[in-house]
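All protein chains but one are shown in place.
Per-chain numbering from 1; labels A, B and C assigned in written order.
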Amino acid sequence: MAAPALDRAPAAPRRRRPARRLPAALLWGGAIIAAVVILIALAPAIAPYPYDEMNILARLQPPSAAHWFGTDEFGRDVLSRVLIGGRLSLIMGFGATALCLALGVPLGLLAGYRRGRVDEAIMRVMDVIMSFPPILLGLLVLAVGTPSFWKAVLAVGLVYVPSMVRLTRSVTLNLVSEEFIVAAHARGEGAAYILFSEILPNAWPPIAVEASLKVTFAILLGASLSFLGMGAQPPSSDWGLMISGARPLVNSAPWVALAPGLAMCLTVIGINLLGDGLREALDPRMVRAHRQ
Amino acid sequence: MAEPLLAISDLSLTYETPRGALQALDGVSLAVEAGEAVAVVGESGSGKSSVALAIMGLLGREAMLSGSIRFEGRELTGLDAKARRELRGRAIGMVFQDPFTSLNPSLTIGEQVAEPLVYGRDLRRSAALARAIAALGEVGLANPAALVTAYPHQLSGGMQQRVLIAAAVIAGPRLLVLDEPTTALDVTVEAQILDLLDGLRRDRRLGMLFITHNLGVVNRIADRVCVLYAGRVVELGSREEVLGSPAHPYTKGLLASLPRLSLGERGRRIAPIPGRFPDLTDPPAGCIFAPRCPFVEERCRAETQPLLELAGSRAVRCWKSGALGAWPAPGPPRAATHPLPAQGSAPLVAAQTLSKLYQRGRAGGGLAWSRRLGVLPWPRLRSEIVRAVDRLSLAVGRGEVVGLVGESGSGKSTLGRIMLRLVEPSSGRILFDGADITALPQKALAGLRKRAQIIFQNPDSSLNPRRRVGEAIGRAVVLHADGRVPDLRARVERLLDRVGLPPAYYDRYPHQLSGGEKQRVGIARALATGPRFIVCDEPVSALDVSVQATILNLLGDIRDELGVSYLFISHDLSVVAHIADRIAVMYSGRICEMGTAEAVLAPPYHPYTEALLSAAPTPIPGAQRRQRVRLRGDSAPAAAERAGCPFHSRCPRKLGAICETMEPPLLEPRPGHSIACHLPLAELARVPPVIPAEPCARACGGFDPS
Amino acid sequence: ALAAGTLRVAVQSNLNTLDPAKAKIGEEYIVDILVYSGLTRLDDQGRAQPDLAERWTASADQKTWTFYLRKDAKFHNGRTVDAEDVIKTVQRILDPATGSPNRANFQIIDKMDAVDPSTVRFELKIPYAGFADIFGDRQARIVPRDALATLTTHPVGSGPFMFESYEPGNSVVLVKNPHYYVPGVPKLDKVVLRIMPEGAAAVSALETGEVDLLWNLPLESIAEVKKNPELVVDSVPTSTWDGLIMNCSQKPFTDTRVRKAVEMAIDKKAMVQLALFGNGTPTHTMIPPSSPFYDDDIKIGAPDIAGAKKLLAEAGYADGFDITLYVPAGRPTRERLGLGAREMLKPLGIKVAIQEVPWDKFISDIEGKATFFTDGFFSRPTIDTSTYPFFDSSGSWNTTLWHYKNPEMDKLLDAARGARSEDEQAKLYKQFQVLALEDPPGVIAYVQNHVNAYRKNVTGFHSSPMLWLDLREVAIQ
Partner (left out) sequence: MAFYVLKRLLAIAAILAVMSVLIFLITQILPGNVAQVIAGQFASPETVAAVAHRLGLDQPLLVQYWRWASGILGGDLGVSLVMERPVAPVLFHALGNSALLAALSFVFVVLVGIGLGILAAIRHGGILDHCASIFTYVGISVPEFFWGIVLILVFARYLDWLPSGGAAAWGEGLGPWISHLVLPAATLTFTLIAHVSRLTRSSMIETLRSQYVRNARAKGLPERVVLLRHALRNALLPTITVLAIDVGWLIGGVVVVEAVFAYPGIGRLLIFAIQHHDLPLIQASILVIAAIYCLANLIADLLYAYFNPKIRYGRASA
């Protein structure tokens, strides 16, 4: 039953497939984030002082060998606090983003795939949510019941759901007309399979980039909520709260704000590089662009 | 001898790629005289566009160029950006392949055509616009004054291509570089554009460098032909020489790969060029074509081939070009294990008066009020109704291949998808194996999904880029098996083998495959459920001729072996004529002619069929061809409500009011052949055949170099 | 580009209301004191001095009080201030629908009547020696009975400055009252209150001369501002206190020994450094060391951890306990107090978790309801109004704070209230301080200093222990 030899595609060419080079951004971003995460995970072990140990005599000391980033107004070691506080910031950033992905992506997939009424209904609800400025939405969510860090994570996550829905929806809209989706229909695949196994994997690159931005914004919005008194509870502190608390000292003891600021900068740059890199790495077209 | 208009000599080009230097052009030399059209042909990746971009100086930073390009005696390589810019548009114009993406969507037509004058010739805007109107008229666009304020998306592809041509020639260039200017267009439109270009060349004594992969187009427009393979010129000569008596094995192969618009060819296997295009980052030693050449000898692999000058201006890059035989024939057609069913037995799939209406926002808007929830007045924008498929009936017999041809937008894909219930019909019935499946809920369609499948045009978008080949095929097997499939991998590998792919491809991702290989995977995927019926939606349109030939052979084999029925959709008549038992010609949602392939290809013709046939380019130089039938306009008007014959607005043989108001009757010249036309049969039968009655004998196997 | 006689003052918080009867925060008091007058005015020692009332008399039983108004006092709308205005003002405060925080103080009034247009008489339900003092309080400003409708949008008073405009969130503009009844006063033509919530921005504005005076200088910036030769930092001790409130009706603070142990463990001197950057004084109760009633004999020394541990063990908490300390959000001093307490209670084995609560929720859900929280209060004008409502078991604020019940204390406070002589009063309040330390309802850690900073060219300014911004004598060079 074999077709004549002439018709055969050539035997697989030598397995000299070019090793896919990982994008530099991915490597750098990954390295930075890995370093930050490891430092923060090990913080209880490597922090030179307990994060809440006060020493009135040593308050507001500039950086020195004993305190690399100086001390704050309670005489607490800034470096230790930055290391410990990073945990909350990262949980805020990644937790809220995870939440917004978990809610926003399925909704967006559904809206883009079903279109019609489902789409209308979902998008109008998102319009309503979106027309609240994020910080107010956060405040409103937090205003119900006592504020706590986890509620702040929840609030921040919810705030970013609509934009995630929008993005996912538009990506989905582009993908549903692709022929491989029609092929899936033709095989009789169910909606869930098409959404999560056919569309979703292809929707990841833009979502990954958006998610990396969201991590940044979540950390910042969390900081703003802390600034307004809702979020992490003292003496534990996230970076935003530390910066916020150090505002009055910016002139006299800049290091108190500088250390968490630097930590935040580094993390954000790492996350964004990672996001850009991920998009590149996830996009098969980047490879396909160079034809065989 | 005077300096030619354009003289390229020893042009080499390498691209820096992540995988290393890619030698896209290697020692290319060619010349274009004023008033002469030189065609550059070759399959995808052979470096045609690179030549064009090198001339225009539009190569990216990753390109490294050596050699010389002289225009009117002036060296172009190494010119600074400013001098280059001054040449562009004013001395050398360029038209790109895809009119849909080559026009800026947000600027009006007028501005885009007038631009070269405003910025290049320092004309005032109003004056430039006036010139633009004139130029638009010159390229045969009706009502150019109204067009200048239109936006590209409001124009059909043919009109857009004319606009691009107008913009390219408005500043009076002496050389026009055209990079596949008609590839994206329908045949009838393509023919019009070719006529237009030919006229321009003659009127303005334009030199033309015409890039194409379509040998039929070459035959229609070129004076001389340059065949490019893997960045090397393999053959150079006049059109008659190259097409009539090709000297290089590659040219022979290209010609042999083409399915022919002739009756005697039907059912025969085509003889494609074996093997695959070389990796230009790591080209083979010796003759670059050697790995694919049926005439190869030891010496070919050892020595690089120089370009040998033959008589006249002819040159060929093959040391034994004088001693080549005919391109080997692919062998006799296989005996079909599933003989064709007798005419008149119950069809496998039947569409009965199917319609599909789409709503589209209407340009200009307009508001209509409807009531929501009974009372709430609810404004909605008026929209127009597109009849993608219009009360159409069609049946596909068991083991039968029905070809469906028609121009872009005529509703071919929609029909194909409706028959698989991938698109819901607006009205009408679909019968599958005698059962009415029109109203079955999607969940109850498992039986249909197993027995009816689809193959798509675009190999890139029809495979999920994130899914391994094996998974893509295996998923269909699993889905339609009852319970687990223990030997899944083996079954998928068998399917891969069936479409001629080695089992190792199981673990590949689509981007690691070539276009033809992707199409094979698509076919394997469709075969995975063991279907009785496959809708082939332009399965070969996106492929190079030689790949197209292998896929056509494969599809033919599968039909013969498994007795599957196809609805074979294509806009290329020669392809359809090659594979189909019956042909349906579709225009604007309706079938205007249908019958056995023999019947449709011979008179009497529906006027549209006649136009299609006469516009189809053939690569046989000097073949007796009738004058082309010219159509008015270049696309079907999208009228919301229409009466009469859908073709009346473009029909060259329109009778009069009756065509506009009365639905045409079905004429039956012979049993099983129907034509929907108001013209009397006798009148239609008087038309001489478009295709030479006696199919060209040489077309069957190959060409003798005699 | 402002007129020479314009004083620009930076304040931190937005004003909620311009109605003096409803005023609750320092920024509102500033407007009250500048735009309105009271029957009396409190001097820096907290004693009532004549203002709209030229003089007053009390009956021997301290139950009938008569005030004689000055006849040259006019409201800014030109009408003379008369006895009816006084009565209307008090009636407004007493109306629960007004929601005046001062209502409790005036509930001792039994009857009031206008004897003549410039004489008003009050009959009290109980003898009350400090009745003239409560007319010096911030909410008891005399408002014109014919302009009540516009009090919230365009207040009209009889004070040294007239209201010109208020842009919520931005500024209040006041101009000189040319007809003010004290001759030669005020000196300024105009006062602009700029609302600048961000401390660092306010300090920067003061340094660059965008504002002339910064009311309530942020504590963190004091040291820095002091270094600037262009600026004067003026500090005054007040009786504004902060403390840790322990709810005496909830475990574990139902046991006096536990409360006492907490009191003993807190290092108040360190707390002044920690929470106030040194700008305050440790104290026993809300009676500040600057007060004549303060008991110098009780020394504030180092914390007694061993003693505290012993007490805790006796109470059955040898290993301490876990507790949540609620702190109001946006009050950094009280937050620092809480953080300090958290550290200082560690040696006792008391593990404190800190929970910040937004202010509105703090008022409704925490005060008087939670077990353990930080709180604090402005100076009250009289010794009685600062102690009685807090410590008496029926005291109006006791029930919304710590639910303290000590019959001995009740007796003591009642006696002090009715005391006939200052000496007797002083003796009784000293006993009160001893008792309040023996059986503490909470830890009153310190009284704060009130600190203002102004530019050198501002003259005649001094800070008031009442946190008032008295600008009558102020001029700008």
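Just so it is clear, contacts are C-beta pairs under 8 Å (C-beta built on N, C-alpha and C of every residue); 3 or more make two chains touch, one makes a residue touch a chain.
Every value quoted in this text rests on a predicted model; they were computed, and no experiment measured them.
> Considering the entire complex, write down the shown chains that touch the omitted one.
The undisplayed chain, in the complete complex, is in contact with A, B, C.
> Would you indicate which residue among A:91, A:153, A:257 or A:281 is in contact with the undisplayed chain?
Of the listed residues, the one touching the omitted chain is A:257.
> Which listed residue (C:320, C:340, C:358 or C:465) would be found touching the missing chain in the intact complex?
Answer from the full complex: C:358 touches the omitted chain.
> Quickly run down the residues of chain B that touch the omitted chain.
Output for chain B: 56, 58, 81, 85-90, 93-94, 96, 98, 101-107, 115-116, 119-120, 151, 153, 164, 167-168, 171, 359-367, 379-383.
> What residues on chain A make contact with the chain left out of this view?
So the residues of chain A touching the missing chain come out as 120, 124, 127-128, 130-136, 139-140, 143-145, 163, 213, 216-217, 220, 223-224, 227-228, 240, 243-244, 247, 250-251, 257, 261, 264-265, 267-269, 272.
> Just the residue numbers, please: which parts of chain C touch the chain that's not shown?
On the chain C side, contact with the omitted chain comes from 1, 14, 16-17, 19, 22, 24, 95-99, 101, 103-104, 152-153, 167-171, 194-198, 200-202, 204-205, 207-208, 210, 358-361, 363-365, 367, 389, 396-397, 400.
Operating definition for what follows: only the chains that are shown with their structure count from here on.
> How far is the middle of chain B from the middle of chain C, if each middle is the mean of its Cα atoms, in Å?
Between these chains, centre-to-centre, one finds 88 Å.
> So the centre of each chain is just the mean of its C-alpha atoms; given that, what is the distance between chain A and chain B in Å?
That gives a centre separation of 45 Å.
> Quick one: report the Å distance separating chain A from chain C, using the average Cα coordinate of each chain.
47
> Residues of chain C that touch two or more other chains: which are they?
Residues: none.
> Could you list which residues of chain A touch at least two other chains?
Residues: none.
> Which of the residues in chain A come into contact with chain C in the complex?
Touch list, chain A to chain C: 52, 54, 56, 73-74, 143, 146-147, 228-230, 233-235, 245, 247-252.
> Help me check something: in the complex, which residues belonging to chain C touch chain A?
Checking each residue of chain C against chain A gives 198-200, 203, 218, 220-221, 223-224, 270, 273-274, 277, 327, 329-330, 332, 335-336, 338-340, 342-343, 353-358, 361, 365.
> Sort out for me which residues of chain B touch chain A in the complex.
Listed in rising order, the residues of chain B that touch chain A are 17-19, 45, 269, 271-272, 274-277, 279, 330-331, 417, 420, 422, 445-446, 449-450, 452-454, 456-458, 460-467, 475-476, 479-480, 497-498, 500-502, 504-505, 509-512, 514, 516-517, 520, 522, 525, 529, 550, 553-554, 557, 561.
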